[in-house]
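Accompanying notes for the structure given below.
All protein chains but one are shown at their positions in the complex.
Let's turn to subunit A:
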Amino acid sequence: MADLLACIQKGDNKELIGICEATELEIACGRPAALQATSVQPEGSQNPASPTSPTASAANELYQLYTILLLAYLIDNDLNSARFLIKRVPLNIRQSFPTKDFQTLVQVTNRLWVRDLQSVYPLLIINDETNGTAEQDGEDTAMNVEGEAPSADQHTWSPAVVPLVKSLAEQIRERSLNLLGRAYESISVSDAAIHLGYGTPSESQEFVTGKGWRVEQNWLFPPAPGAVVDGVGQGSKKEVKDELAHLTAFVTQLGRS
């Protein structure tokens, strides 16, 4: 588990997915008892609630692994893998999980699947009480909307997964904004707020202005497609000439063989 947490710190989501996937199969084969850990207990066995019993620690390890992997899939926008993972986690294991993190992520996955973004954002809010002073910079304050009544959806995320949950909310917001930019010439502030998960129009306006959008009364206008730097270089003239020479040599050689 230590290398999982280290990987989260590093912020490399693809690597995290790779490690988690390998670990899942490794546990299933190398320590199959871990998967059976919470099935029907034979008589006279240790109390499963005891923190030192092998049953409890195996279940705990699985819970962490599955929760982190599910989060990583969602951050990667790989809903397909997320759904299969959920299908794979046996009910008895799920019932033994110490927190509702995994269950909440299942709800997030289902809502993302039907593209009901409006109901996803509230699930990802980081509850202030668990995470004291962490939410003070820039966009994070937007998530903890002031004055918003605590909804029944609100779930308190365990500290270990908070960085991933924050990352997920940011990813969803960025992807939505990207899509809105591609799909709309003009969109109302209230509609945008639904896609971006903001409670008040002013927050949406503030967010999109920072990304190069134009605001006019209640309408938002995305920047023109060419204007946004998307990182695909045209290359200098010399590079293009080099490529051309390279390709010509290649094709000539093919023609000869």
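The rule is simple: a residue touches a chain if its C-beta (ideal position, glycine included) is under 8 Å from a C-beta of that chain, and two chains touch if they have at least 3 such contacts; residues count from 1.
We adopt the following convention: contacts and distances are computed from a predicted model.
Participant: When you check the chain that is not on display against UniProt, which of "Ribosome production factor 2 homolog", "COP9 signalosome complex subunit 3", "GatB/GatE catalytic domain-containing protein" or "GPI transamidase subunit PIG-U" does it turn out to be?
Facilitator: Its record in UniProt gives the absent chain the protein name "COP9 signalosome complex subunit 3".
Participant: List the subunit A residues touching the unshown chain?
Facilitator: 21, 25-26, 28-33, 35-36, 39-40, 80-81, 84, 87-88, 90, 115, 179, 182-188, 191, 219, 225, 232-235, 243, 247, 250-251, 254
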